[in-house]
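The other protein chains are all here in position, but one chain of the complex has been omitted.
Just so it is clear, A and B label the chains in written order, and each chain counts residues from 1 on its own.
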């Protein structure tokens, strides 16, 4: 976190950590885990993508070992999620929205770290996609759900398109915050549209 | 293993490696895996937690690549477990006891490594918990069981309490061996009491 942009990048990371913690906590409560199980799943979902990113790049100790604030943020988010659990209607939609937001934020987080490590643009898009998707995969595998990534709607494809938009806007030399939040919005909106209109990629069989 | 205390720390690591190898071998035999499958599961269970710990911290090559004795210990343990398999009564209880022992030993192993790398105390407790729990999670996922960590009784919570006891006793400047074995005993006893009296954490739903 010291090597690259602290302001916008950090805000994106915090928002992504928060979003995935909420989605993990909600998914765990749907499966009726106990209080601690909810916090573990929130933690695993939230740090999963960034942990894989840091390990693949070799930037260790991984981010949440270096900065205890992430764990604290996830703990507080998990407790708040449990408190407000019964007051939220349309849980499925809430879970879906926070999963999609986290996907967008973490795609950008992965991309910016790849660029900070001077990896080639195509590889950065791949790294952003892996960073975005992995937290949700961990959550679904631990809860014994079929990973969202393999269900019908476009998922990883949203990360790839968002990543390409990021690279394009960055090339146009726009303001950093605009570039990053636009890329997040692209990932988020593609997910919303894909699920709403049940868009899916063709199959071969 | 050269960077921090060799004596007590190494004894704890060897005992944890042995305990988890036994628990992995027994769980694999319950699932009727072949001879080699039993050895693989014993290996994965035994090195899983420490491998994740080394990867997260960035202390690579990981411990079992640097020191072949761990693989040898697991091999011998696995073979002995297969030889004595039919002579042991109450297999479920034996498996549970060795899993709980391994949990205690590896929580301490993770903690002492975190402290050796100058991580903050709260993060060290998290690292100890991850180190303690991960081997059992790998074992259960590979064998297609529901991870013990998500069943009703207190599991990761035992690691956290044991980790806090470790930090407290260490702060009191007691003898190293007393501090470490007390922490192991705390994790072990919490597991025993939790399962015996079916203690569990509350759920939110």
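By definition in this document, contacts are C-beta pairs under 8 Å (C-beta built on N, C-alpha and C of every residue); 3 or more make two chains touch, one makes a residue touch a chain.
These figures come from a predicted structure and were not determined experimentally.
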item	value
Contacting the left-out chain in the complete assembly, out of A:97, A:119, A:164 or A:189	A:119
Identified contact with the non-displayed chain, of B:8, B:55, B:116 or B:192	B:55
Positions on chain B contacted by the hidden chain, ascending	29, 32-38, 40, 51, 55, 58, 60-62, 64-65, 68, 71, 82, 85, 141-142, 144
In chain A, positions touching the absent partner	55-58, 114, 117, 119-120, 122-123, 126-127, 141, 146-147, 149-150, 152, 154, 156-157, 200-205
